[in-house]
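Shown next, in structure tokens, is the structure this report addresses.
Our next item is chain A:
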Amino acid sequence: MFLGATGAAAVTTSLAGCLGGISGDDDDVFRIGHLGPTEMEMGRGAARSAELAVDELNDNGGVLGRDVELLSEDTGGEPTEGERVAENLVQQDNVDLLVGTFVSEVTQGIIDFVAEVDVPFLITGSADPDTITQNHGEDYDHYKNIFRTGPINSDLQAEGMADYAAHLNDEYGWDNFSILADDAAWTTSFRDILPEQIEATEGLSVVHEDRMSVETDNFTSFLDDADDADADVVFRFIAHGGAAGFTSTWAQNEYPFALEGVSVPGMSPEFWDATEGACLYETTSQSGAGGVAPLTDRTMDFVDAYEAEFEDEGPPSKPMYMGFNSYDAVLFYAEAAANADTVDYESDLDAIIDAMLDLEFTGAAGEMSLYGPDEEYPHDVRETRTADGVISNFPVTQWQEDGDDGVVECVYPREDATADHVEPEWL
Partner candidate 1 sequence: MSLLEIDGVTKRFGGLVAVNDVSFEIDRGEIVGLIGPNGSGKSTVFNCIMSIYDVTDGSITFDGTDITDHRTHEVVNSGLSRVSQESNPIESMPVAGNIQLFTLPNSVTSLRGGASDEEIYEYAARVDIEDKLREMPDELPHADVRRLEIAKALATEPDLLLLDEPFAGMNQAEITELAATFERFREEGITIVIVDHNMGGLMNLVDRAIVINNGDKLMEGTPTQVTEDPRVQKAYLGTAEET
Partner candidate 2 sequence: MISQLLSILVLGAMISAVYALIAIGFTMIFGVGGVLNLAHGALIMIGAFAYLGLTSSAGALSLPPVVGFVLAVAITAGASYVLYAGLVTYIEDNIVITFLATVVVALLLTELIIIQFGAEPSQLIPVVPGSIYLEAVGTRIRYVELVAFIVSWIAIGLLWYYVTKTDEGRSILATSMSTRGAELTGVDLGTVKSRTWLIAGAFAGIAGVFIGTLQSTTPEMWLNPLALAFIIVVIGGIGSIKGSVVAAYLIGYLETASIEILGPSFQGVLSLIVLAAVLLVLPHGLYGRELVHE
Partner candidate 3 sequence: MAHLELQDVHVRYGKAHALKGISLSVEKGEIYGVIGPNGAGKTTMLNAIAGFVDYDGTVTYDGTDLAAVSSQQIVRDGLVYCTEDRDLFPFFSVHENLLMGAQFRDDRDGVADDLEMVYELFPRLDERREQEAETMSGGEQQMLAIGRALMSDPDMLMLDEPTIGLAPVIIQDISAAIERLQNEGLTILLAEQNSTFALRHAERLSLIETGEIELEGTSDEFHDNEYVREAYVGVH
């Protein structure tokens, strides 16, 4: 059966030109395909941010004189749908650049295809280090068109989190930490590396660790266990829908520990409403710092532009982390292409790659540059560090009280903080 199919394939491949979209029209427009779960706030914020970046480019004469067009597709957060829209963008719409993907499964699902077709692909959502590192390590030439321009990968995030743990210990004397992580690829580093890194600081210990199935929606037993272990801080790494339930359970039961770490749903500017205020005092790390702190000269201009453009179009009212990264990715690539003087990846891919690897860029989320091919994390975005060597482009934000309402404040690192960290009033 398969032999038959192979035979047929050999004949038909040569006729590929017949398939409507493949030959397509390659005109003078620079097309960017954006991929994200646009039915979700995170994806919608990212798509809007990419749109802002494209508008900005067009206002400034496009890329190398070409008009820029953005094609935004919904991956639905599912690998199969991600593959479908990615193929459509490349094969039918002839995009010159792919940006996006939030869910690790989707990223992994399309990465082989993208490597095959050589279209430059800048990942702006998934933080799983393996997605890039492993592939580039195995076959650099094949995967060299793939980059991550943000956020920093979760190995680096874990290091940043350990720095933050030490900071909390300085502030409050908290020394017992609990780590609760989603059972998902992106939390691997937090489960594998973080405990060691926390305990590397004198006096700190990790007293409780557990992983939560993404199906879980009853968190009482996890929180009870952390409580029984006398945790002062629970670092929870949660991306799935249960986050609101987690937060509410913690807040209503007034568990005697602070809630820190990474909560993807908690990054939503609408999370206060979604939890009916239960998220007060919880923190999350997120690139872009929720759009409340002027991380670079670009940050607030971008956030203001976003708010002005989309204030009537529903949530999210701020770009969210992937928005910062998508915005930066589009502009970053445009600048690299300008430097390389080409967007023709089919013939000039190496030139474009070199230009990207050479580029030092100021984005809305921070200063950006990429690891080189021979470094630890090839084609991955570099972390930035403060004078004392602490990772600085992974800021922490906290929900604080503002009258009856909640407000996001950046509380870490100190350089970017807009307010002090506040401990839950019941502690």
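Selection rule: all candidates are chains of the complex that A comes from, given by their letters.
To be clear about the criterion, contacts are C-beta pairs under 8 Å (C-beta built on N, C-alpha and C of every residue); 3 or more make two chains touch, one makes a residue touch a chain; residues count from 1.
The structure displayed is predicted, hence computed values, not measured ones.
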(message) So chain A is shown by itself and the numbered options are 1, 2 or 3; which of them touches it within this complex?
(response) 2
(request) Using the touch rule from the top, collect the residues of chain A that touch candidate 2 in their complex. (result) 37, 39-41, 183, 210-213, 215-218, 220-222, 224, 228, 241-245, 247-249, 252-255, 265, 268, 270, 273-278, 315
